[in-house]
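Working notes for the structure below.
For this view, one protein chain was removed and the others were kept in their places.
== chain A ==
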């Protein structure tokens, strides 16, 4: 009956419309640097879905091939432990990937909310086994995951486990230069295999196995190993050259974190964290490890992990409220960050300009300064640049498809507000004051956010200490850099 199943699958999947108006956005449930995840209601199928909205304008053209490949792969995947896309379509400049909504959220967020010191081994073995089965399937199909971590392992209310964020996110994150740094440091860094840090070509199936091992420790300890240390070049060296799993376990046991880890667990993780990729087991082989024998069923997870757990939306909202709001508008957050950084570096403060209209008249004698709008030209409502070159804040001429219901329609106004132009004569004083006030407000918000981050981390007060010990020898410039990196690390950790 195999072919029958396929028929069912196809009809099911094609029920999801490729029209943003058929989806009612309910909540924002996640945010990365170029993507936002929403919980939404598909009004034609009356089902709840997750929509990942990815900003395509931030990815380079050369990476379109990657996006295509990954979108294709995602829609051709079919395994109970791999999150599949229902469909994907573009909405203006964003790509919407519609996926099943996993109502318990990521294992990372479950741990962060309810189990800061890690979860029990019986739960770990179930989660890891399910994850590993998904990974076997991916590897068998010739795909790498590239970003295995608890944040990418999702759970449904019935305890079923799916490996997510395969491909699309990875390639898109890679493709945006701005996000590259953030993502590599935060999204993946602590989970990254040594050969991957050394060389970008070194990624193989076995690098996924390394990340899998790190994920195992993450589940057991509540965070990936060494993540309590600040990120720095010296740390990279430590990980790539120094870290042996046995050393790590010693270090952790001294810290008396979770002394009850079984020898099977340690043996399994030890195999994954072999410095030599060739010596690490394949996913299929690893699945036969004793640690995964006699696993309990998924309902065990429901009983032990989901009790009293706030909903995904609430968990995200919690973070959002604490972050002093200001992210209700799409892009606002990133954009203001961008603006501020640019003004710090002193380059490119001005938003780049657009020309409002061309003169296509073949009569060269008409007034050169008068823009001519030929009949039938599709010039959108944009405000003209005045002749002094005074950049009045231009409205985007571009109109999003599905404006009414799509979240992407609420774009830009926040970001555009901070539009300062230097070097032009006729600047209106009032405009400048207004712009500067907005900028100041945005900076204040940033400061508050950073303060909050620091406070959160300061609970253990690792930041200050580590910074002193690391920054001391290399001067304050590096310290400053590390500090800012560290804040970004925190931000992203929370986004996840």
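The rule is simple: a residue touches a chain if its C-beta (ideal position, glycine included) is under 8 Å from a C-beta of that chain, and two chains touch if they have at least 3 such contacts; residues count from 1.
The criterion applied here is as follows: contacts and distances are computed from a predicted model.
Think of the chain that is not pictured: of "ATP synthase subunit epsilon, mitochondrial", "Mo25 family protein", "DNA replication complex GINS protein PSF1" or "Vacuolar protein-sorting-associated protein 25", UniProt labels it "Mo25 family protein". Note that of A:56, A:135 or A:153, the residue touching the chain absent from this view is A:56. From the options A:27, A:47, A:75 or A:160, the residue with contact to the unseen chain in the full assembly is A:75.
Where chain A meets the chain that is not shown, the touching residues are 1-6, 9-10, 14, 18-19, 56-57, 60-61, 64-65, 67-68, 71-72, 74-76, 78, 87-90, 92-93, 95, 139, 141-142, 177, 205, 282, 284, 350, 352-366, 368-369, 371-372, 377-378, 385, 389, 396-398, 401.
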